[in-house]
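Here the complex is missing a single protein chain, while all its other protein chains stay put.
We call the chains A, B and C, going by the order they appear; numbering starts again at 1 in every chain.
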Amino acid sequence: MPTETMKALRKTRAERGAQLESVAVPAIGPNDVLVRVRAASICGTDVHIYGWDKWSQGRIKPPLTFGHEFCGVVEKTGESVVAVKTGDFVSAEMHVACGHCYQCRVGQLHICQNVKVLGIDADGCFAEFVKIPATNIWKIDAAIPEHYAAIMDPLGNAVHTVLAGAIAGRTVAVVGCGPIGLMAIAVAKACGASTIFATEVNPHRLGMAKKMGADEALNPAEMDVVQRVKEATHGTGVDVMLEMSGNPKGIHEGFQMLRAGGRASLLGVPSQPVTFDLVADIIFKGATVQGIYGRKMFGTWEQMTSLLKAGRLNLEPLFKERMPLDDFQSAFEMLEGGQASKVLFYPNGNVR
Amino acid sequence: MPTETMKALRKTRAERGAQLESVAVPAIGPNDVLVRVRAASICGTDVHIYGWDKWSQGRIKPPLTFGHEFCGVVEKTGESVVAVKTGDFVSAEMHVACGHCYQCRVGQLHICQNVKVLGIDADGCFAEFVKIPATNIWKIDAAIPEHYAAIMDPLGNAVHTVLAGAIAGRTVAVVGCGPIGLMAIAVAKACGASTIFATEVNPHRLGMAKKMGADEALNPAEMDVVQRVKEATHGTGVDVMLEMSGNPKGIHEGFQMLRAGGRASLLGVPSQPVTFDLVADIIFKGATVQGIYGRKMFGTWEQMTSLLKAGRLNLEPLFKERMPLDDFQSAFEMLEGGQASKVLFYPNGNVR
Amino acid sequence: MPTETMKALRKTRAERGAQLESVAVPAIGPNDVLVRVRAASICGTDVHIYGWDKWSQGRIKPPLTFGHEFCGVVEKTGESVVAVKTGDFVSAEMHVACGHCYQCRVGQLHICQNVKVLGIDADGCFAEFVKIPATNIWKIDAAIPEHYAAIMDPLGNAVHTVLAGAIAGRTVAVVGCGPIGLMAIAVAKACGASTIFATEVNPHRLGMAKKMGADEALNPAEMDVVQRVKEATHGTGVDVMLEMSGNPKGIHEGFQMLRAGGRASLLGVPSQPVTFDLVADIIFKGATVQGIYGRKMFGTWEQMTSLLKAGRLNLEPLFKERMPLDDFQSAFEMLEGGQASKVLFYPNGNVR
Partner (left out) sequence: MPTETMKALRKTRAERGAQLESVAVPAIGPNDVLVRVRAASICGTDVHIYGWDKWSQGRIKPPLTFGHEFCGVVEKTGESVVAVKTGDFVSAEMHVACGHCYQCRVGQLHICQNVKVLGIDADGCFAEFVKIPATNIWKIDAAIPEHYAAIMDPLGNAVHTVLAGAIAGRTVAVVGCGPIGLMAIAVAKACGASTIFATEVNPHRLGMAKKMGADEALNPAEMDVVQRVKEATHGTGVDVMLEMSGNPKGIHEGFQMLRAGGRASLLGVPSQPVTFDLVADIIFKGATVQGIYGRKMFGTWEQMTSLLKAGRLNLEPLFKERMPLDDFQSAFEMLEGGQASKVLFYPNGNVR
């Protein structure tokens, strides 16, 4: 049984920063589950919320407990919940689909017209406890390490992107090596990609790219990456381009690297409109371009679980600091410095 | 046996216009076929070549017999040709693939890295005779009307675009009602599209759209077409958007009409780079965007043949003037006036 | 508000026949909906249950109100139901998926490991009222005729089968012309199938096949149907084979008609094991064979709705008798005689 109040990291004011507060433990409805958070991971989005950027100002309505990557143990379940039990070790899909719109009805819950994201539109997981609808709970297989369980949300982005089309025996360019780009390298490698080219301007991230399995880690600030990829593919270009940067120059280079008939899967979010040479980059090339959002519910979760259980993904290089919730300030500052690593909070203590 | 010279409509000078000349009947190699042209149809590209626009100036090397849509009767075959016989009634794929590049090897001949287009890069069909590699010949089923056989090239574009994804039971927006857009309406209807919205600023073409089977023909110059399509789809948007205009405003409207999780197939060729709201139009929408070029060799030809043989396509409204090659000037002027109709030349006379 | 008892057609004893009884109107839970049945249609499965065949003896546990094809008006909704309202005109998916098994989690609810079928495993719709989980309710668009709404369950089988792969511009063999086979003909036609061959030994059904749109209706009792289809396809065979008979001879003929590289979608349920020439029929042919069960939840329902709203399906020839529930005996006897038509009950009277 939870105590009546808990510690939570909250955005209480429309300005930079966050506040550690004592708030009521969430009350759950008949179809909800209350989870005691074991570890929570900081997403780039959380860094934006902390920094109070333009996007945050338009979307976030304080007060809000933020955070949407975590794992934990089920503390309590609502009376109608049958498939989740107290004591289950779980993570959760934080995109809550409405269940009634066209997309939900045809099995595309990840692009629900009325989606609500926990940690953005409602209270999230930077707290001792978090309330989750039972249908969004994902039970963690015992073979999966605890700290991996805390990052299934971004790993799901990576898996969704990589497996949105054929990958085995394909040459791949990963454009942008933030955490999800880095995970995508590991996933592509595990799934039979032949040669993986990673591009990134930050040298530290570029070094990580090699550690995650990239065959060539290329810095567009120092070389003509398009030319290099063309050379290495006998002038053809890569079969698959995974756009993880959201950077207009990166997007442009990515499309130039892509072979005629190739697939471009776009996850990175540019902050403004992007100008395309539609004819050369997509139309005459017969390219397929996919927008990627979230993770498939729950096909992607099954794929992740299979890959993790089988030990096919080495994500260790990604993990860096682990700390109590109290040290949040140093965590956000570290990440604002351009680290592509994952920092974990342990809101209930017992950091390891 | 052909006479030694023949009449041909040629681009002999780097300037507006064309010349009717007497030239040698093409000599054929061991793997070629010589076809006596029965009817040839004028493509928008031919109008560009005639008018000598910027694209033509960069691509066309006079002297050239242009024209790439036709049907005719095989006059003679090279000694190594086995699957085509003298007297066969045929059309042809005018994109000649190299057979050796990556795309050719994996069955994507329509996006061959070294494609050469007859009528653009080498002599075409605005002549009494045309030389075609035997592998590019397509035999016309006896059940298919002669004038339909003359426009299988653009019909192939339409079929390739429409059938690049699921269409049965889908709502569809056709953006731009030139000849290929109009054909796409007929094809989508025949293939089970539920509601077809056509958008076009030219009122004559808009009227044609209704004749070809559009459920709603909407003029963006007169109304908010995005709002209308959203209303008609209960706010969801269309499942499929077929971009046939190449117009930046049309492209933008098309993407706004598209539902989350929908398919956009782009055939229209914009004359300059286009600016996109990638996030709203593609990424967060989880959309799939396909560049469409040419026709599949020869999957699309089989599909066309089946649909035409079965009488599933009524293309009659598209046909307008039929004339001897000598009247080429009036033909091009008519089309420069914005007609979306097909004008047929009969280079060997016997116009009907 | 419903009266406290209602009329229901029930299987009360483990023997041939059925009983019309007065039973309590079902009590609904928080997530359920009570529907006043307007029209209910008799499925072949209901005929088996009535006749008490071997399958029924193993599956049906009397007492049971049977029937699983219907439409009606929502009478009452449970307190947690938000997306359905009293007065809505609805049909329903009668396969109730568990929501927790692997298949449910990856969006394949139609092959849920723990599916329960209303009208077979729990009370169905041959009654004045039927209780349905709210998530299984399908609202009927106002443009769809009432009697069509009563047969969306079998129509969904047909649509699921036809649209399980490409159909536009394809030659199709429909093997077996019971009601679902007949519907499949209409669906295939509406979705761009080029030539449709229907095979069936019952001459009445064969006549119906023509009415529904078959290009050739062939009787295997009178001719070599495989040879005929091969001839008509220049020796190649059909692109798509839809198995609707469950008859071993039909299945065998169907596979022989199928071209190398073709698709066979199997819906018909053979009553015993079937012997295959796996090598010739599937392996060397590079064929794709799909087992089809139920309808996709709710992708198929969306497709049906679109096709029906757009008026693309003429199902009128299928409908025959309409009667009150009291006349059930004559209804079942008529269908036992081999009619492929749909007979409708009107449990609340007002037959039309």
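Of note:
Here is the rule we use: a residue touches a chain if its C-beta (ideal position, glycine included) is under 8 Å from a C-beta of that chain, and two chains touch if they have at least 3 such contacts.
The model shown is predicted, which means the values in this text are computed figures rather than measured ones.
By the touch rule set out above, chain C reaches the unshown chain at residues 101-103, 106, 108, 110-111, 113, 234-236, 251, 259-261, 266-267, 269-270, 273-279, 282-293. Residue-level contact of chain A with the missing chain is found at 159, 163, 166-171, 190-192, 194-195, 215, 302-304, 306-307, 309-310, 312.
Mapped onto chain B, the footprint of the missing chain covers residues 30, 80, 82-83, 99-100, 102, 105-107, 135, 296-299, 301-302.
By our rule, only the chains that are shown with their structure count from here on.
Centre to centre, using the average C-alpha position, chain B and chain C are separated by 41 Å. In chain A, the residues that reach two or more other chains under the touch definition are 102, 106.
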